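With one protein chain withheld, the remaining protein chains of the complex are depicted in position.
And now, subunit A:
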Amino acid sequence: MAKAGKSQEEIASEAIKHTLRALRKRHLLEEAAHAPAVLALSRPIVSQGSEWKEKEENLQVELQQCYKAQSRLSEQLVVEVAESRASKALLQEKENALADLQKELTELRDECSQLKVDLEEKIKSLEVIVSENSELKAQLEQMTIKANKAEAENKMLIDRWMLEKMKDAERLNEANALYEEMVEKLRASGLEQLARRQVDGIVRQSEEGAEFFLESNIPSICKYRLRAHEGGCASMLFEYNSSKLITGGQDRLVKMWDANTGSLSSTLQGCLGSVLDLTITHDNRSVIAASSSNNLYVWDVNSGRVRHTLTGHTDKVCAVDVSKISSRHVVSAAYDRTIKVWDLVKGYCTNTIIFHSNCNALSFSMDGQTIFSGHVDGNLRLWDIQSGKLLSEVAAHSLAVTSLSLSRNGNVVLTSGRDNLHNLFDVRSLEVCGTLKAMGNRVASNWSRSCISPDDNHVAAGSADGSVYIWSISKGDIVSTLKEHTSSVLCCRWSGIGKPLASADKNGIVCVWT
């Protein structure tokens, strides 16, 4: 039993020892064998863990930086969005401007094409004009050649004219000598006549004209219709106590007609301007014409030559008259505000009257010492021919005076004005003794001429309507109206022997009424 007990205890202890050894062996096989390998492997894992931590930290830092960058970028984005919006607005404006500019460009292109068309047209016109210019140059050369020839011819003509003038001067000197002789003879005969008149008085005077005196009758029929001048006929007169008619026109001609036959007897040439007024000496030897060329021309009726050319006026001469009793003194009025007195014997101006108002009409008094002048201001003035002083004046018309006519007896002067009135003034008292007017009678121009009949009982005046009105002075009323002219009547003249009556119009037509 004790042996059995020992053996059991031994068995148990051996089993326990065996178990412990088995545990140690298992340990060696499992933990001890593999722990180093697992540790070695886990070290990288642990280090990787630390590395991962470092990476995480780095990534977090980067993340923070990214957040900062993102916020910065967000701010930039906001700014850029605003800028983008502004840029879009600007772009819209630019697009609108671009559209406008394109529109404008289109219009300008159209305009440019139009201008090109115009340019082509103008180029064609230019070619035409250039060809015309070349032709004109050729013509200019021809004209230059002609001008040179004409100049040479003119020079030759001037030389010949100078020779002719010298000859005329010589003839004039001869004429002057003859004239002086005749003047001496005339003075002697004058004295004889003067003595005879002073003795007989009225009888002598009456006897002198008795053979030609006839009572004036009122004309009613147009006997002749003369185409006297080209252009207007503004001046006209009859020779003293004859039927010979003298007319002056714008064609610078003075023509002489036989009123009884209506034929042209002669033509006086040499006037360089329009003939504005005419007068004739009492001996019917010299005709004096007022010209628009500022000159007065004196013709010898018999020879038809110019004896004098009176120069001195600086503007057109519109009125002229010669003394009734002598052939020496001539008075003229021009539009340079001057009235000049000329001596035909000496051939130059002896006196000049200057007045502010231009003179339209002139007339010598019967005694040859006083001048009647009608002015643009409507006044009638009287001047002393010797001293040139104003003697008297009267307001004859409200408008310009156009005509003066002295009666045969020398006591009454007829004035016509642009107020369409015809007034009769007493020469001594300058009082109005009659006014003649008619409904249709209108003065045609500043130089329309009216006249008194030789018997001093009728007045004839032309009108703008082409009619000739005849008034009776005693009755103060129209006695007849003559209608033949087709234009304004500028001048009426009554023959000194009572008939015929002549009227001239703007178209150069002269009617002879009987």
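By our rule, a contact is a pair of C-beta atoms (placed from the backbone, for glycine too) under 8 Å apart; a residue touches a chain by one contact, two chains touch by 3 or more; residues count from 1.
We adopt the following convention: contacts and distances are computed from a predicted model.
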{"item": "Hidden subunit of the complex - UniProt protein name among \"Autophagy protein 5\", \"Probable inactive tRNA-specific adenosine deaminase-like protein 3\", \"Light-independent protochlorophyllide reductase subunit B\" or \"Electron transfer flavoprotein subunit alpha\"", "value": "\"Autophagy protein 5\""}
{"item": "Contacting the left-out chain in the complete assembly, out of A:G49, A:G190, A:G410 or A:G476", "value": "A:G49"}
{"item": "Candidate in contact with the missing chain, chosen from A:H34, A:K55 or A:R85", "value": "A:H34"}
{"item": "Residue among A:H18, A:K55 or A:K122 that touches the chain left out of view", "value": "A:H18"}
{"item": "Hidden partner chain, residues of subunit A it touches", "value": "1, 4-6, 8-16, 18-20, 22-27, 29-31, 33-35, 37-38, 41-42, 45, 49, 52"}
